[in-house]
Structure formats: C-alpha cells, structure tokens
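Removed: one protein chain of the complex. Kept in place: all other protein chains.
Moving on to subunit A:
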Amino acid sequence: MSEEQYEWPWQYSFPPFFTLQPHAETRARQISVWRNLVLDYFRGTKQYTLDIREASRQSLFCNTAINRKLDTEFILAILSDLQRTQNAAPIDKQRHRWEIYWHTLEEWANMIYNYVSSSGATNSVLTLFELTQGDDVQSEEFCGLDTDVLIKVLRVLENERKCELMLFDDQQGVKFF
C-alpha cells in the first residue's frame, strides 16, 4: 500500500507519543508500540531501508497534523531496540542508514527455502531477479524483497549449505540444494 493509505494507531495522534517518556513502564510500552509501528509500516509499504537523516521527512516519524516528530536520539533508541531483536541493522559506520527486517533474516531464509523446495526449483539456478520479481512469486511475501537484504538472506542459507550464491558483474544468481 502507499504511505497515504496506511492506517495509524491511536498513539500516532497522541502528541506525547513523540517525546521519550521518563516513566520507566510508560517508556517501555512506548518503545514497544514504536517498534511494532516501524515494522508494520515498513511491511505495509514494502520498504526495507531507512536513513535517519531523512527521517524527519517521513510521515512515520513526523506527524504534521499535530506538529510532532521524533528526534534523532529517539529514532536511534527505537532502531537499537530493533537491532537487539534482529529486526534492524545499520549498514554504514555512522549508523545513518539502516536496513529494517520486518521479518528477521532467518525468517526470510526459511520462507524462501520453503518456497523453492515446494516448487521443485532445487538444483536449478535462479537469478535473483526471478526469485523476487518473477511472475511466479507475485503473491509471495518476499516478492519485491530488496536485493541487498536478499543477498544477506541467501548468505544465511549458504551457511546452512542450502544454497550457493553466484554473484558476477553481469548476472546475479543462486543455486539451491
């Protein structure tokens, strides 16, 4: 769905939701709601990466209707918590850019491997494009999966000896076992 279609939870229109709360229990709940919101929002809009420097332009972190937004510190707190549960990872040293795993890499790996096995595509080579954009996968959850994330997912499978990546300049493919 598009960003405009996303349905926000009640907290999104609650002004103090954008201020990191001092009360421990309240803060824990607040972070928990933000975590779920980030993951659900990225999943709903099929996005995989985020740049903190651009965050204030995203409606997720910035509700112009009530003139409230998350500051960088707060966003980092949420991302760090997501990282803790393997639902996010920084992809540059300054921790400006992040990948968001609304399914963890493990979960993606299982999903893709199950699909490949059940569609009898083991022992044949698939291009990465086919795997995430082909006609056959249009109704799959991993359709449209970001290439960089996909490669990380496939490396997980590689470690389990369930596939072998073949990355060349002109072609990117994978063979499943």
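Remarks
The rule is simple: contacts are C-beta pairs under 8 Å (C-beta built on N, C-alpha and C of every residue); 3 or more make two chains touch, one makes a residue touch a chain; residues count from 1.
We take it that contacts and distances are computed from a predicted model.
According to its UniProt record, the chain left out of view corresponds to "Vacuolar-sorting protein SNF8" among "Proteasome subunit beta", "Prolactin receptor", "Large ribosomal subunit protein uL3m" or "Vacuolar-sorting protein SNF8". Shown as candidates are A:His23, A:Lys93 or A:Arg161; the residue that touches the absent chain is A:His23.
The chain not shown here touches subunit A at positions 9-11, 13-19, 21-23, 25-26, 29, 67-69.
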